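All protein chains but one are shown in place.
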Amino acid sequence: MSEPEVIVGIGGAAGDGTASAGNTLVLSMARQGIAAYSYNSYQSVIRGGHSWLRLRFSAKKPLNHGDQVNVLIALNQDSLDRHLQELPPGGVCLYNGAKFQPSYDPPARVQLCGLPVPDLAPDSVRLPVMQNTVAVGAAVQMMGLGFETLAAVFETTFAKKPAVVQKNVEAARNGYDYAAKNFQPLATPLHPTDQKWAQSSGNDLLAMGAALAGCKFYAAYPMSPATHILEWFASHAKRLGICVRQVEDEISVVGMCIGANHMGVRGMCATSGGGFALMSEAIGMAAMYETPVVIINVMRAGPSTGVPTKTEQADLNQVFGASQGDFERVVIAPVSMGDCFVTPAVAFDVADKYQIPVVILADLLLCEGSETVATEVLDVEFPIDRGELITTADGSPDEPYLRYKDTPSGISPRAIPGLPEHLYVSGSDEHDEDGVLLSDVFTDPIRRKKMVDKRHRKMSTILRDLPAPMLEGPADAETTLLGWGSTWGVIKEAAERLTAEGVSVNHLQIKTMIPLHGDEIAAVVEQSQRLIIIENNQSGQFARHLRAETGIVAHGHIRKYDGEPFEPKHIVSAVNDIIGGQEVVDVLSTEPGFRTDHPTGTSGSWEGLNQVTRPGVPTKA
Amino acid sequence: MSEPEVIVGIGGAAGDGTASAGNTLVLSMARQGIAAYSYNSYQSVIRGGHSWLRLRFSAKKPLNHGDQVNVLIALNQDSLDRHLQELPPGGVCLYNGAKFQPSYDPPARVQLCGLPVPDLAPDSVRLPVMQNTVAVGAAVQMMGLGFETLAAVFETTFAKKPAVVQKNVEAARNGYDYAAKNFQPLATPLHPTDQKWAQSSGNDLLAMGAALAGCKFYAAYPMSPATHILEWFASHAKRLGICVRQVEDEISVVGMCIGANHMGVRGMCATSGGGFALMSEAIGMAAMYETPVVIINVMRAGPSTGVPTKTEQADLNQVFGASQGDFERVVIAPVSMGDCFVTPAVAFDVADKYQIPVVILADLLLCEGSETVATEVLDVEFPIDRGELITTADGSPDEPYLRYKDTPSGISPRAIPGLPEHLYVSGSDEHDEDGVLLSDVFTDPIRRKKMVDKRHRKMSTILRDLPAPMLEGPADAETTLLGWGSTWGVIKEAAERLTAEGVSVNHLQIKTMIPLHGDEIAAVVEQSQRLIIIENNQSGQFARHLRAETGIVAHGHIRKYDGEPFEPKHIVSAVNDIIGGQEVVDVLSTEPGFRTDHPTGTSGSWEGLNQVTRPGVPTKA
Amino acid sequence: MTAPATVVEVKDFKPEVHSDWCPGCGDFGVLTALFQACAQLQIQPHNLMVISGIGCSSNLPGFIRSYGAHTLHGRLLPFATGCKLANQEMTIIGTGGDGDGYGIGLNHFIQAMRRNIDVTYIVMNNEIYGLTTGQVSPTSETGMKTKTSPHGNLEGMLNPMALALAAGCGFVARGFSSQIKHLVELYKAGIEHKGFALIDVFSPCVTFNKLNTYQYFKERIYKLEDEDHDTGSFHAAMDKALEWDPKIPIGLFYRNPDPRPPLDSLDPALTGQPLVHQDYTIDSETRGELIREFM
Partner (left out) sequence: MTAPATVVEVKDFKPEVHSDWCPGCGDFGVLTALFQACAQLQIQPHNLMVISGIGCSSNLPGFIRSYGAHTLHGRLLPFATGCKLANQEMTIIGTGGDGDGYGIGLNHFIQAMRRNIDVTYIVMNNEIYGLTTGQVSPTSETGMKTKTSPHGNLEGMLNPMALALAAGCGFVARGFSSQIKHLVELYKAGIEHKGFALIDVFSPCVTFNKLNTYQYFKERIYKLEDEDHDTGSFHAAMDKALEWDPKIPIGLFYRNPDPRPPLDSLDPALTGQPLVHQDYTIDSETRGELIREFM
């Protein structure tokens, strides 16, 4: 990490404006070519409680929220008390000195920067959020950046309210100037670059990516952490000509979505685990109809309602098994927010080409977190491949149209309803090539088997159309770190650090979960001496899946299921533990130090709890 | 098979009375100490179509419906045409000679027994089902049995209608006498024994077994093939004091059932795959509440509505993955109809003791088929173990009651609501030991992990309380045949035949599906040189599960997914194929012979289709 | 659409597959009336999509020559809604049973009416679960004995007419499957009604319902058309909806004189062409705007 970076933590209660302060900061950075990654630990209340937003800035694009903040912006007393202790030497703590005071001595070499907010922003008496603006101004100054871009951000944010712009610019300016006069800047200032960055969340990118991939129908029922996809669609529906409906439940959502797809329109829906459970019955119907459909499951910590504002990767079993019987499905787990943007296009193409349900398995970390994405990544025109879709019919076809024709590829050309001479009925019952139900004849083992085989045959070629696992680092490294989905960025950084420390590792990240590129994975694993699987769940759902599909058993497992995402340090140290002989390391986030007795703080003690070692992985086969 | 046996096939349209003719026959056999097994291939219509009921009789209890009928009772022309060709030398074909005539020559040495029904039962002109009675009378005679027991069966069946009894007895008598005079009896007659047999289906036995295990609440929504469980409960509700409700959908069913269990009442529900999909969300809730619940999933051929009247074992993935997140569940697959009777007691005890959801994974074959069960098997009092359940409270407890207390076993004593001093709220959100939601505090990685670990810890001892795999045959056999659930009887017979043919096999049947007795299975497999997994599905869901849990990869797979169940001959020949070097043998039922062009018959030709060989199993790890 | 408009006759809707209902089942009449209504309205089979749930009644789409879908038990309306929104030029008819629509599917039923999706929904109400062989239904009468209510149904009988009115449905009608001509008129009016139209049809299950037989209905039903019934009055309709024994009205209960426009006419994305015929690419200028929202 030669490129300088800053990790800002903004703490406050829900309603204190952490998110908008963060947003202002990110936008002003992004416009100067500095990349950002943000993650917000928040709780499931609308007002009050505690919200802890971490923003990592660097000209080298950060791929996760990092290990430790070095600039704390405390918006209330509670945040000051909780987080001051976490700052490293050289760190900075900004707070409204007129309102709050630290309750204990800061760690060594931490700069306490109390801001006289009422002096710098007289409005703050009426409008407490002005303290945020002052602090943001100060932070920008201490990071070594100019003031102009920040001022411009207020102009865009409050475009329709010049008075508000002016007040904010003033307050920020005063904070900026006050910091210049009174505080030490950070030791490693940030430098503007020429890169153009767009700041957005996985949810926004999934939505926009789908729209660019031709999605014309979106139905949903609100459910965190997938709700913002619906909100993006709703707010762009009119402009983009997309039919967007919020309906009575997820059963209706998926039914409508399959209906729209059945008529020839690309339709998508998104939900989280509980809503996906309700959708499961219909997924089997889509498979039986051979009607494409794209469903997003944004995972959160389960089981059941679980911890709705926390992240986890524990719905793989659910999406694998959803709905009764044997049938074909595809599951793709995007590996970064940028990847969220391209995944819907892949999903729609595969769904259309193979006429099967496709699930995008994302998670809270990706979807509610945000990062800067290079604008050129987003400014693409996806080539749209709808497969063997019959959309026009002139005159009579040569032979009678059979919707479920038994072809060598298993794919039967699909006519959209509305065309003359292509009438058919799709049934959720088993049917023959013409769609006539088999349950209505006595018993027809031969046709039944033919149809199952036809549908299954489609899977024989599908892996080619799906993203293969990505190996990074030397092919002949001693240890392979294997992750899936959202953990790519954090594992990548951990691998780089381990390499820098002289540990020989490479990194394989899986995006296509079902079916699995077993041969490609096996080829990588064979080259290395040690396989470590890293996942954000308790039972090792991917480890089990990998073993089921390939027989591969890892030597070590790094797991986390406490609601919080991995940080690079967790992985670095757990990998070392495993190299040292441990089998399963359960990583646990906790706030460090001496004030765990804080009434609103996390319970229990830090000592020994950061990483828990667990024996009893599956025995090697 | 030294004990003589007869396999009767009764063919007719829905509404022709195949079922009641079969029932009369089975009851009259059972009352003479002759055991029976029946399987009905029927189609999803209420009237018309074709229904093909096979009944296998022997003093040695038959465990499946066998390979080939030797007595055909054809109730209509269609059945005569379809099935006459199937009879072996020495076989018998009974039909109403006044109405139908064979359309082709019978196979060699098959006795054509046209019955002059109008002469033998003058009523048959008005009441066509009288032909069935005549045929049953004739069949009983030809099997070498006396008439009295049959007459007595009519007396019970029509207990309230003496006139009907008399007519049926007369018609049966005439058929009996006519056969004695005009037809050759079967070469190997059946002999009465002293065993007392009860005839019932897996559905009835699941219901009765649950009632005897203390089930006081049953809710359901009708769904084949599980509907009869509801019907048994409904018709016994008043007498047994069980609250039985049919409600609006499966979501409501499972919700009510969890509610009743939560209050301390043993409650159960049953459905098939599609209904189970709808229940999945709530299963996670039961797990989070740590409220016991027993759910039966009676599998039928899928995916989706599939083939509602056909059997399959393809819902293992669904029950394994149902509902989001990582949580504990148990899945038990009864291996025979008799086993259906004892399984609910095991399920309830385990559910109560470990406070988790338990799924009984049965299938159409077991649940809609019927067999005779020795009465002493049914006449038992299950010892009921409700685990750490607090049902009374006098005075204040010593320390405040914590519903989710973190104990060494992971099991927290459960107070039923209604007791003073034990107030608690159960939440589907993650919560602390006292039930307070964790999502309502900022982030609490430590408590979160503690609760996940507490729940998971319960699994460390649970295998002891669950039925271990059953090995039959020599431990050192060369080949192990491994099946799960309903295939026990047919594999057992195939193994016996193979052994008789000199092939060295043993047989391991799995009943506890989740968790898996991996060590016990591995110990058996290690002893043998070849493992063959037999399952009634396309993808080998159990083979995958076994590999995932133990790493074991079988050498051969026998699969069937055409809707019809295995017959012993299928397995015998497929095992030989695998010993001969094949990897996957897909067994296909079809009607043999030369009349596959029959307009109502199965399509396609028999040639080469009986068993299909498929390469491409998972590569050995 | 692209096909030349040819004159459509009843025979054009008759498929090769034979219906598998029990002889005498009320559903035959429901189907026959549908053939006639579609022919009389000159709907081209390829512009018609018939969508059902699961049940005896729900087998209907297999017995009419048109596009069709046989969805899941209780789920025909969500699917039909998706179809209509994707291509509002198709005539969409929903067909199902009382269990399907008023039992497991009831939420979708109420919300579809509130949403006013332009679907004609024909419910073959036999007051029983037919396909699963005779269990109690939400519309079974209180006290009725069935396989699953052997001592009599303890629950109240669901009133689809009253619920439809309360849910804001703009077209509420009831027919009887043996009065085909009457049914044809109701269907035609329902299909032509812009918005959700409910046509509940007494369609006796001769095999399992021994209470609500043809005879039962013949003794009780009378036609609203023969009375001085004001089909534009919500109150009059609600009064009629509450009538049951000894007299049961059939006919058009209610047609909103000032109907809300159907959803497909309100959704801004559907104006002009149906979605399925719209271009789905987004031009580079719009793309640029979308990206700038993130900057």
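In this document, chain identifiers A, B and C correspond to the written order of the chains, with residue numbering beginning at 1 in each.
The rule we apply is simple: a residue touches a chain if its C-beta (ideal position, glycine included) is under 8 Å from a C-beta of that chain, and two chains touch if they have at least 3 such contacts.
Since the model is a prediction, treat every value here as computed from it, not as a measurement.
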Counting contacts across the entire complex, name the shown chains the missing chain touches. A, B, C
Considering the complete complex, of B:R47, B:H236 or B:H456, the missing chain is touched by B:H236
Residue of A:L230, A:I295, A:A393 or A:L423 touching the missing chain in the full complex: A:L230
Considering the complete complex, of B:A211, B:V298 or B:A347, the missing chain is touched by B:A211
If the hidden chain were put back, which of C:L72, C:M144 or C:L158 would touch it? C:L158
Touch with the omitted chain, as defined above, among B:D429, B:E535, B:E549 or B:D586: B:D429
Name every residue on subunit C in touch with the hidden partner chain. 104-107, 110-111, 113-116, 138, 151, 154-159, 162-163, 165-168, 234-235, 238, 241-242, 260, 263, 266-268
Could you please point out the subunit B residues that touch the chain left off the display? 27, 30-31, 196-200, 204, 208, 211-212, 214-217, 219, 236-245, 247-249, 251-267, 281-282, 285, 289, 373, 375, 378-379, 381, 384, 392-394, 416-429, 436-437, 440
Residues of subunit A in contact with the chain not shown: 15, 44-49, 221-224, 227, 230-231, 234-235, 237-238, 244, 246, 248-250, 274, 304-305
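Convention: only the chains that are shown with their structure count from here on.
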Among the chains, which is located farthest from subunit C on the basis of C-alpha centroids? A
Could you work out how far the Cα centre of subunit A sits from that of subunit C, in whole Å? 42
Between subunit A and subunit B, what is the gap in Å from one C-alpha centre to the other? 43
When centres are defined as mean Cα positions, the distance from subunit B to subunit C in whole Å is 37
Multi-chain contact residues (two or more partners), subunit B: 44-45, 49, 274, 304-305
Multi-chain touching residues of subunit C, meaning two or more other chains, are 20, 54, 70, 72
